Every structure is written in structure tokens, then in C-alpha cells.
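Excluded from the complex is one protein chain; the other protein chains are retained at their positions.
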Amino acid sequence: MKALAYGGPGKKAVEDRPKPQIKAPGDAIVKITKTTICGTDLHILKGDVPTCVAGRILGHEGVGVVDAVGAGVTAFKPGDRVLISCISSCGKCEYCRRGMYSHCTTGGWILGHLIDGTQAEYVRIPHAETSLYPIPAGADEEALVMLSDILPTGFECGVLNGKVAPGSTVAIVGSGPIGLAALLTAQFYSPAEIIMIDLDDNRLGLARQFGATHTINSADGKAAETVKTLTGGRGVDAAIEAVGVPATFGLCEDLVAPGGIIANVGVHGKKVDLHLERLWSHNIAVTTRLVDTVTTPMLMKTVQSKKLDPTRLITHRFKLDQILDAYDTFGRAAETHALKVIISA
Amino acid sequence: MKALAYGGPGKKAVEDRPKPQIKAPGDAIVKITKTTICGTDLHILKGDVPTCVAGRILGHEGVGVVDAVGAGVTAFKPGDRVLISCISSCGKCEYCRRGMYSHCTTGGWILGHLIDGTQAEYVRIPHAETSLYPIPAGADEEALVMLSDILPTGFECGVLNGKVAPGSTVAIVGSGPIGLAALLTAQFYSPAEIIMIDLDDNRLGLARQFGATHTINSADGKAAETVKTLTGGRGVDAAIEAVGVPATFGLCEDLVAPGGIIANVGVHGKKVDLHLERLWSHNIAVTTRLVDTVTTPMLMKTVQSKKLDPTRLITHRFKLDQILDAYDTFGRAAETHALKVIISA
Amino acid sequence: MKALAYGGPGKKAVEDRPKPQIKAPGDAIVKITKTTICGTDLHILKGDVPTCVAGRILGHEGVGVVDAVGAGVTAFKPGDRVLISCISSCGKCEYCRRGMYSHCTTGGWILGHLIDGTQAEYVRIPHAETSLYPIPAGADEEALVMLSDILPTGFECGVLNGKVAPGSTVAIVGSGPIGLAALLTAQFYSPAEIIMIDLDDNRLGLARQFGATHTINSADGKAAETVKTLTGGRGVDAAIEAVGVPATFGLCEDLVAPGGIIANVGVHGKKVDLHLERLWSHNIAVTTRLVDTVTTPMLMKTVQSKKLDPTRLITHRFKLDQILDAYDTFGRAAETHALKVIISA
Partner (left out) sequence: MKALAYGGPGKKAVEDRPKPQIKAPGDAIVKITKTTICGTDLHILKGDVPTCVAGRILGHEGVGVVDAVGAGVTAFKPGDRVLISCISSCGKCEYCRRGMYSHCTTGGWILGHLIDGTQAEYVRIPHAETSLYPIPAGADEEALVMLSDILPTGFECGVLNGKVAPGSTVAIVGSGPIGLAALLTAQFYSPAEIIMIDLDDNRLGLARQFGATHTINSADGKAAETVKTLTGGRGVDAAIEAVGVPATFGLCEDLVAPGGIIANVGVHGKKVDLHLERLWSHNIAVTTRLVDTVTTPMLMKTVQSKKLDPTRLITHRFKLDQILDAYDTFGRAAETHALKVIISA
């Protein structure tokens, strides 16, 4: 089968690989119909994720059709259409039983990382019964690809951890795909203000279309000041960090109101400064989270009931044999205005 | 009246001052029967709290007898015995209505800081109806002095923020009075393990008497390793920081399990490093809090029902005219083994 | 001044009364600009509320202008425009400190019940600082009249107690003003389905306009069956009882899914049957609540930010000297299609 393989820092190629086989009773083989590319895939390609070794088939998102199942799988059968979670969850370990699937002792984020992933014709999914979700009849499969990772990430790590609530004020630092996913799902809770902060006016324009009540281009270094003005001097109840560098985290520390939360979503490569000499008495929380995808069933209901339209995040479409073009488009997002790209079988 | 006045960095003196007067309808004047000294008073004396100016009468803890009340005060009358909260709360502002009295827009921590405090014969208490608590008949007043600040601080900032729960594992970094207050109140929730970490073997000995299941002298730099061993490699569910320096906060970052909480109690003078390059995916929270004393009524119930014996924190007793000796004893705690000192009228 | 006085069961009259005076330091006198009539006022008139005695000026909702304040009131001054909460809250007692203002030991629901109310030119408001809310410049005062009682009631007793959540299913039994208030505020949380049940097709039509995803006329006795069909056999996560009779409570028992909540909003005059022989093992909760109006500040923010338009509940407008007509119109709601009526000074 065809697959996009990581070849070590800076290298990727479409390769011919054997079709994956069932290895454990809980496995399923899924024929991929649609997948996408994640910012994390770009991180891997830069060499930022040393646990991902050369030769790995990338990709941890997608929908498809069950092709085969292991002896222990009763919930799915060949022919079933399924959504693949980016997080594999055994459903049995202490972490899974607490809903913290990201730390599953035999799962977590392994797809396209520690085992071969979804940017291929077929993928092997361990713990299939608790890592795949049946696709309702009539559902828009492109919409559901957004539920593999980006929407639960924005929602769980940003919106839920940030305790967004009716009437509250929210700032989202970073208006890329993940910040926009947080923006879309923050609106489930009817906050009074959602202030979107970025350096890219195009993305801020999108943010306004997606429901931001205010947008701030932080290039002038005055974003914190502007937010304070917009919030009567208090700052925001929830500051969602959706970039992953020290400067944007630092901005969140300046934005958060007493009693507020900094919900970190960004993937950080460096430590940050936490200004406890000021914040120790501000009654705040800083939260971190690798998405658990514990809200996937709920998000599917919001999509089915039209409370959420994930297709707004999709800007480009490719076939699997154009995946290198897809990477190129996604990798030059500032120019191409790409958010999420769909790659179809 | 006699009062202990701050004279600028490094200076304090017992001075003669006029008895305080009612200034606002919500005020009460309280004749102090017992007060104590807080680590924060030592910080002020070092010059670490620039918002506290020379001339200020120190002290934000104590019990006493109501001497006079303003026109708006109906809940108390002269002669009532009262516990003084270290936090003044108006009961009306948005923060007070949310239970975040520490950020009361006209109160918060003002006693012995922005207005004259309790280390005196009399003190003026603003917002008296919502900043004083009636002392039940027969209550041990020395015990209740511990409820002005130290026990709610350990409990709210450490135990509640740390979400200590039955069966959970807790590490408390710092076995001084505030760490011990967290230790005593953590036991309200029956955690499986409470690991106490300090550099002082005497204090660790006390911690064992107070209910710690394990104690670690961190002088050898191996505390994190030892905690990992004690917790099957996971780390602790709650790491309570009760010191306030970068090294101890850093230790908490090394101790906390995935899904756990670092509950900061310490007063920090410097920023700390937050290792998001590692912790971004650990599903943790870092919390900060200036005590709200919102749990004071509940803590009084636990004292009255003998679930908590705050007098275990009291090591020395002085009269008000010996308050300089009291400061000396409290200031040399490593030698004197002082925890909390009681100063009686 | 003119006032609508209760004259014992079945009797009411517009009377001339002396303008109220400040009685306690915490009082304010408010000149009413707009008030309304509540279903509870009709209950009083039927003689269903024996604690309300003849002679009482009715009304517990409204907005106005502060005319005078007591010696202890610093947060308001004459000329301030204010929203009156139906619940008087001292801000000091144990219940108020827990946010349960409805059970304030010297307040609660007293206006137009135990003390004279708002259907008059002026009203005396006890505990003014914690029972009045400043009206933001430019706010729509008619909209805010809906925040005195009906919207916080639907929201707190129905939506918050019912834990309405994104993707969840909700049934609201009773499509009168209070059920519609629950319907409007349930949408803060983006549930997947809101099923509205009533006997009146006009009200069900309104419910669809207000956002119900399904409506059921329960006249045929098959409402429970229909709800089961709509929910894949499970029943609803939240069943909100907004009528107050045994039959509608019983319907909620038939509608609620395992793990769900019956949030009672209705004012009941009789006991109901609780079918524990079936429900003991269904992991449900039944909640009751007299509105606390603890969410009033939050609801004001949602109105100011256009997340909620309370004027949709207003169907008729009268002047104070037409208040008997207003009662007539409101009392014959089935014919007049009245929801809430505004009575202006």
C-alpha cells in the first residue's frame, strides 16, 4: 500500500509498504477514506519529536472502513465506517478508567508516532473497541476527520480546562487551526467575550467570522493593555494558550484576571517563566493537557445536532497520491491560508 | 495603647498609639485578647512587602472582644467574643460574592499591611460583619487564633486547591507552620500517603507526629527520586508547595504525577521556571491562592467537633509587653523550634 | 402613592398608600419605573400563599431609580438606576455566604410577600447593597425586568440544577413563561436536543421560535413514549419540571434517562409520588430550588453581550394605573397569549 513515511529530520516520502496485519486480539485494520495533517506532523518532520523514529508512517487522524478485526473485538466488524481517535485507549488501565486516555499505559498518542499511522491506505488500530467510534448514517465524514484530534484538543485542553462559562471573558492567544478549534467550541458555553490574539491579520479575520467578539494583532506589543481595557481592567477569566512559545505563555500571564485560568494547549519546546512573585496571590490556575478525546462522543452529538460545523476549518482537499502537495500547502499556511487539509483515498 | 509598629526595613518597636476609632458604619473596634506572629510579618520586616509602609501596626491574626461598632453593624455588639479573619471582606463586591474574599475590592489582606493590625491592644476591623466570626461558648481561644490565617491558608491554598482525596498521595514541600497546617487539614480527606519534605529533621519529626506517613530530608537532592519510588514511579496526586522559592517549586514539578496538581502556598519573591517542554502533556494544574478564609466557619466546626486540634501548632506563649521576645523566638525558629507563638493581652 | 394591594383571597385593589421610608441602615427606597406580574402573584391572589396577608402590596420584580438610602449604604446613591432582585440577601448569613440567598435568614423571598412589594410607585428594599444591581448605561430596562425573577429562576432551578451540557438532551415540561425562560437559558450550554412539552399548541409554537428542537403536545398521554423514541430509548439527561402538579412531575420521572436529573422548577401545592421502586437503581437526582438570584450578574453580562434577549418574553405593556387590566390580561394567558407584561410608571 501507499504511505507517507518519515525519513528522519527534514525527510519524508511516499513509499510502498505492506498492508498492516492484526497483531493482538483487540486490533482492527481500517481502510482509510480520509485523513489530514496535524501541526504535530510538522514538528516530527523538524526533528522535534525524538521518540518518533525514521521509517514511521505518519498521521493520527482520519475516518475509514473497518477491514478486519482481532478475536477480541465484538463492537466492530468489517464494513463498519469509523472515526479514528488520535489517542489509543485500552479502556482498562487506571488512567483510562479515570478518563485520562492520553496517559493510557499501553496507548495514548502512539499512532503516527510510536506505531504506524493514518497517512496510508490502511492502518492498524490497537484497542480498537475503545479507540474507534462508529460513524452515524448520513454523517459528513470530512467534518468527522476534524474530531480525530483538533476539535477535542481545542475543546478539552482549552475550553474545558479553561472552564469557559456563560457571561465569562476568554482570550485565545493564537488563531491557527487549534486556536480556531478552541474558538468554535468555546461558543458552546456562551461566553460574553472571546478575544482572539495573533500576528496574522488573515487569521484574525477568520476568527471574526468564526465568532470572536474582538481581535487583536499583537505585533505592537500592546495586546495585554488592550485586553485590560476591554475587560474593565480585570483581565480575562480564561486565557487559552494555543501557540506554544514562551512569549505567548507570558502574554497569557499578563491577561489572566484574579481567579482566572491559563489553559495551555500549545506544544512547548522550552521552559517558560512563571511569575509567581506576582501570581502567587492571584488565585489562578495554569493547566496543561494532552488531549484525551474523552469528549469525542459528545462532540459527535454537537456535530449531528448542528451546534458545531467542523468543516469551517477545512480549506484544501487532496488525494492520497498528492499528499506531498498537501504537506507543502499546509506547511506554508501563512501564504496559502491553509487551516486543515483533507486527504482522500 | 501599646502596639508593635513597623519602622521600615529591619526596624520594629513597641510604641504608644491612640486607641483606634470607628471610621465607617461597617467598622468594629476589637480589644485583642490573643494574637500571633506570621511568617509574613517577618517578610514585611525584611522590606519584602513595599506596600506596607513605616509606621504600620503589624499583625493580621487574633481573637478579642468587641469594644464598639459602627452604625451599620447589627451582627455584633460590644462584649461579643470574636475571631478576626486575616482577610477583610465586604460581602458585596463581585469577588466577595464569588467567595474570593482575598480580592475584595475594598478589603482583602489589609490588616497589618495597608491599615493598622492586631499586634496591639485594640484594632479597627472594617467590614466587621463579614470579617469577624463569633466565638462559640466554651471554645479554646488559642486554638481559634490559628484559624485567623494559618489553618485556612494551609487548607484552602494547599489541601482544597490540591484536591486531596481519599486514597490519594500527597507531598508537602516545607514542614514549617504552613506546611504543618496543610498536613493537619489534608487528613480531613483521608489520603493514603502524605509525604513531608524538608531540610530540618526536627520539623520532619513533628510532621510524623502530626500524621505524615513518610518524611524525606531533601538535603541529599534525591527527594524526587525517593517520592517516585514510594509511589510506584507515578509521583503524587497533589504536590503542595509551602516554602516559596524556585528550588522547592521545581521539586514539586518533579514530584507531580500525570493528572496531578501543584498547589502553591508559598509566598514567592522571584519567578520560577515552569517546564512546559515536559509538562505540557502531563495533564497537570498549577494553582495559586491568597487565602480567602471562606472556610473559616467550616474549620470552626471541625475544631468544635474535635476533628482538628490547632493547638498542636502552638509552641510558645508571651504577653503583649514581651512581643519583641516573641518576635525573636519566632524569628529563630530553627533554634527555638518555634511554630506558632501566642501573644496574650 | 398608588399601589396594588392584596385584599385576601380573590381580592386586589389599587390603593393610595404612604410612600415607604428607610427603616434600617441597609435599606434603600426605590422609585419603580417598570415592574411586572409573576405567576406567584396569581397564587397569592388565589389564597395559596397563607404567609402573605391581606393589605400587602404585591410584586417582587422591577427596575427603578434609587430615591433614598440608609446610613449603612455606600454602594448606591439617589439617582442610581437599579435592578431589583426578587430575593433579598443580607450577604452575611451562612446561607448568603454559601450563595443560597433564597434562604437568607433575614431575607429570601420577602418582597410582595412578607413586606410590601414593587407594584407601586415606590418600594423599600432591605439589604439594598446585596439585593439591588446597578443598571449599565444604555441597557434595555424592559429586558432587565426579566432578570428580577423569571430568567434566574428558569436558569438556576432548571438549567443549572439540570446540569444542561453541550450535546445533552433536555425535556422541559411546561411551556409557560418559566419553561420558556429555561428554554432560552438552556441554550447557553448548546444541548443537542431541547424537547418542549405542553398542552397548548400556541405555547409550543413559541417554544419552536425560541429554540426548541422538538415540541410535544402531551394531551394524548404519549409524551413519554415520544421522548423515548426521540432519544433512542434512553430518555433525557435533564427533565425540567416547570408546571408544579403531580402529573407533570410524574411525566418527568418517565422521561429521565439513567444518570439523568429531574430539575424541579414548579411551585407545588401537593405531594407527588416518587417511584423509588423503579428509580432507586437508575442513578438519577431530583433537585428543588427556590431561586437564589446568585446568577444575576452573569445573566446581565449575557444580556449585555447579546447572548440572551429577554424581551422575547414580553407580550403586553401597561401603565401602572392600568395594572388591573394587566392582571386581567396575564390571568387569562391561554386566551390573551400573554407571557410577561410590562407595567411602567
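Going in written order, the chains are labelled A, B and C, and every chain counts its residues from 1.
The working rule: a residue touches a chain if its C-beta (ideal position, glycine included) is under 8 Å from a C-beta of that chain, and two chains touch if they have at least 3 such contacts.
Not measured: the values here are computed from a predicted model.
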Query = Any idea which of C:R17, C:K31 or C:H103 touches the chain not displayed?
reply = C:H103
Task = Looking beyond the chains shown, say which of C:A68, C:V272 or C:A326 touches the absent one.
result = C:V272
Ask   = Which of A:G91, A:G269 or A:G331 touches the chain that is not shown?
value = A:G91
Message = Tell me which of B:P50, B:G138, B:P166 or B:G233 is the one touching the absent chain.
response = B:P166
Task = Taking the full complex into account, find the residue in B:K222, B:K307 or B:R332 that is in contact with the omitted chain.
result = B:K307
Ask   = Residue-wise, where is subunit B in contact with the chain that is not depicted?
value = 165-167, 187-190, 192-193, 213, 297-302, 304-305, 307
Query = Which subunit A residues would touch the chain omitted from the figure, given the whole complex?
reply = 24-26, 71-72, 74-75, 91-92, 94, 96-97, 99, 129-130, 294, 297
Request  = Using the touch rule from the top, list residues of subunit C that touch the missing partner.
outcome  = 95, 98, 100, 102-103, 244, 249, 258-259, 264, 266-277, 279-290, 292
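Simple rule for what comes next: only the chains that are shown with their structure count from here on.
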Ask   = Just curious, how far off is subunit B from subunit A if you go by their C-alpha centres, in Å?
value = 41
Query = Which subunit B residues reach two or more other chains?
reply = none
